[in-house]
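Note that this complex is displayed minus one protein chain, with the remaining chains in position.
Up next is chain A:
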Amino acid sequence: MKTAIVTFASTLLVTLGISAASADTLSDVKSKGTLTIGVKSDYPPYGFLNDKGEIVGFEVDLGKYIAKDILGPEGKVELVPVVASNRIEFLNSGRIDLVLATLGVTAERGKVIDFSEYYVSAPGPSVLAPAAFKPATWEELKGLTLCGIQGSYFNKRLGEAYGINLVNFKTQPEAYRALKDNRCVGFAFDDMTLRKKLEDDADWKDYKIAVEPYEYIPQAAGIRKDDAAFLDAVNKAITKAEAEGKLIEWETTYGMPHSKYIAERSKKAAEKLKL
């Protein structure tokens, strides 16, 4: 029992010993000459690996644009692949300076990080299920077992509001495998990813989007709390990219449908910068 208490106490001290990351990211980034960005590497069209194994995508291009805007043409970008369950930890522990990883804006997240200007309005979860699957609304999924991913912002709501029994995997390949094995009747996940899977992967031709998203939420860059100068610099860069029509350009590059949201933001940004 005594050893147990000592172990516990020392672990506690180690945990408390982690120092908070610097609150002036802008000058740190400028002195390094490098912006370290957490991006997705398994999430087309936002961040994914191309045939050469490089990370590319809508948010990756946005990240590179922000880096050039802050650091000038010589500025370097370091891309760190993150997943939903570790990206905020990576940011707050100082491993990365900026999160551009399909980060939906939610109140819970707003308590621990700051959000930049919103740049995309993304559909929330939908459900991928076999073509023969009958339920078509969220209410009809009550009591059914669905596969999910740990760290998705909507998991608690799916359980509480819709009574869905979610079994959450660490990464997507396991969830897709489990769906194929019928360990769950459907896979509840970000609509964009599931649609891409249906489009791009012939293995999934007998599947469909069974239930449509119940909400759209804005997506933004994540920045450490109380880091005003850096937040300001990132916001300026995003607004500039919008005003120049870059986001619409990237929609075309990555085969995304042109969204009204981005077009409107682009118009507003252009007006704002002319003033």
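Convention: a contact is a pair of C-beta atoms (placed from the backbone, for glycine too) under 8 Å apart; a residue touches a chain by one contact, two chains touch by 3 or more; residues count from 1.
Quick note on the criterion: contacts and distances are computed from a predicted model.
Colleague: Not counting the visible chains, the remaining one has a UniProt entry; which protein name from "Nitrogenase molybdenum-iron protein subunit beta", "Amino acid ABC transporter permease", "Serine/threonine-protein kinase pkn1" or "NADH dehydrogenase I, E subunit" does it give?
Modeller: Checked against "Nitrogenase molybdenum-iron protein subunit beta", "Amino acid ABC transporter permease", "Serine/threonine-protein kinase pkn1" or "NADH dehydrogenase I, E subunit": the hidden chain maps to "Amino acid ABC transporter permease".
Colleague: Using the touch definition from the top, which of A:121, A:150, A:235 or A:259 touches the missing chain?
Modeller: A:150
Colleague: Based on the whole complex, identify which of A:39, A:66, A:84 or A:194 touches the chain you can't see.
Modeller: For the chain that is not drawn, the touching residue is A:84.
Colleague: One chain isn't shown here. Among A:76, A:142 or A:170, which residue touches it?
Modeller: Residue touching the chain left out of view: A:170.
Colleague: List every residue of chain A that touches the chain not included in the displayed model.
Modeller: Its contact residues with the unshown chain are 1, 4, 7-8, 11-12, 15-16, 18, 20, 84-85, 88-89, 92, 108-109, 111-112, 130, 150-152, 155-156, 159-160, 167-170, 174, 177-178, 181-183, 185.
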